[in-house]
Every structure is written in C-alpha cells, then in structure tokens.
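Only a single protein chain was left out; the remaining protein chains are all shown in position.
Entry: chain A
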Amino acid sequence: MRFRAKIVDLACLNHFSRIINTVAKLAKTCILRLTVCKLYFILSDKVANGGASMWCELSQGNFFDEFQMEGVAAEHNEIYLEFVPENLWRALKTAQNAKAVKIKLTNKHCPCLRVAVELPSLSSSSRIVTHDIPVGVIPRRMWNDFREPSVPDFDVSIYLPVLKTMKSVVERMKNLSNFIVIEANLSGEMNLKIETDLVSVTTHFKDLGNPPWASEDGCQSSAQGRDLESMAEACIDIKKLLQLLAGQQVNPTKALCNIVHKRIVHFILLHEEVSLQYFIPAVA
C-alpha cells in the first residue's frame, strides 16, 4: 500500500488548499479515500457528527502533477485513511508560495501523511518544511461503511440563493434560535424560518429555479405529479447549515438542495473540479 503525489502549480495548490479548508470546516475527522483517478473526503453519518454526512469528490488529475497509488490489493486498488483535515489545512496554509508540495504515505512510528513543502529561499538550497500528519488506516472490512450515499427520494429540488446572502441571513438567525426550517416548492420559492417563544423570522427567496432531474427508469418519484406551490420542509440544526455556508470561499458553479419532507436536506455544491454533497438530517 503506497501513495505519493506532488503539486507544482501554485494555482492548483491554492485551489486544493481551499478545498481542504472547506472540508476542515465541516468535519473534525474524516476519511480520505484514494483511488487511481480520484480523491474523496467522506464523513459518514454517525451520531457523533450529529447525523450530518459529507461526500466530497475530486479528480486528482486536476490538481496533482504526479499521483501514484497502490491500494491494499490488486482487486481492491484503493486506500482509506482517517485523518484530521485541519492538520492538512495547516500544512498547506503556509505553502502558498511553494516551489513544490509532495505528499506521501509513510510509516515511521505510525502511519502518517508526510507533507513536504519546498519553499524558495535566498540560499543555494531550498527550504524544506515537513509536516507529519498522523492517519489511521481503515481496514478493508470496514470500507462498506463509507459508500457513496445515494440521492434520496426527495420531494422538492431547488437551486440555492446566492450563498453569501444565504450565509449572512443564517448568521443572524443563529443568534435567535438553534434550529432553522428550510422549506421550498417546485415554483422556485424558498423560505428560511426560525421560530421561538419570543420571535419568528422568515426570509423569502423567489425565482430560484428548480433543477431538472431526469428520472432514471421512468417511474414516478415523489417530486413528480406534485403540486407546484406546495412546500416541503425540514427543520435542521442551524449550526450545521452555517458550517456548510461559512466554509464556502468560492462561489460554486451550481448549488442546489433536495428536501425530503421532514426527513433530510441534501445539499449539492458543484465547482468545476470538485463536487461536495452534504446531508443534514431533520430534527424530530
């Protein structure tokens, strides 16, 4: 089981760092899954995470100049590692003017991801900073815990408003309540609501648009044949929503959410080279 990769292009490094920063804001610990073509950051919906889960996927070719991976076995050519993304973010944060960044899986005293940053210096040789990030290797028998979640059978799917606006609205609501209700319909309308004993606040968005989902096998999904004005809603932990919105530093190409009435909200944020899915379950 081996892994090593190298980034030389500064723009790629910057972009990759920002992705790690986003992941770090959503999960204290998560799984890094490595395959020949892709990297995945996975947070599974254990109780410790408050039931929220995350699936972030990117193609290694868009970021790395070199990428070599050998999985645990020929027929299971993948590696699953548990790590603290904040550590990786810290290692990359001060590497923004690096000549090269190399990442390697090593095992000196315990398994680590060694990030070696080669920095320019005034002397004849480059300055090298190495960060050893401890990782836990996930054995093959546990890989099933981290499969890609399927798109839920949603009631409404709608594009999100401009994330910056949504974030500032939710930030202010956070001071008033711990839970927020997201409701939306198939006419492009979405409301964010909080309600406490003293106060209730609702922010209305309209003309957001609803993404077209092709039904896979022609059978009716919950969304089809649905009254266009009728709202599907879910009450979720406001902090989780804010974590997602605050972690976005670049406007995604597409941002949408799927609401399963009173069950779960599924957020999909698509950038050119990376896709992020975040599931927040509804509270009872």
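By our rule, contacts are C-beta pairs under 8 Å (C-beta built on N, C-alpha and C of every residue); 3 or more make two chains touch, one makes a residue touch a chain; residues count from 1.
Simple rule for what comes next: contacts and distances are computed from a predicted model.
Undergrad: Missing chain, UniProt name, options "PAT complex subunit CCDC47", "Very-long-chain enoyl-CoA reductase", "Alpha-1,3-glucosyltransferase" or "Cell cycle checkpoint control protein RAD9A": which is it?
TA: UniProt lists the chain that is not shown as "Cell cycle checkpoint control protein RAD9A".
Undergrad: Sort through A:12, A:137 or A:250 and give me the one touching the missing partner chain.
TA: A:137
Undergrad: Considering the whole complex, which of A:5, A:116 or A:276 touches the chain not shown?
TA: Touching the chain that is not displayed is residue A:116.
Undergrad: Could you pull out which residues of chain A are in touch with the chain that's been left out?
TA: For chain A, the residues touching the absent chain are 1-2, 4, 72, 82, 84, 87, 90-91, 94, 102, 104-111, 114, 116, 121-125, 127-141.
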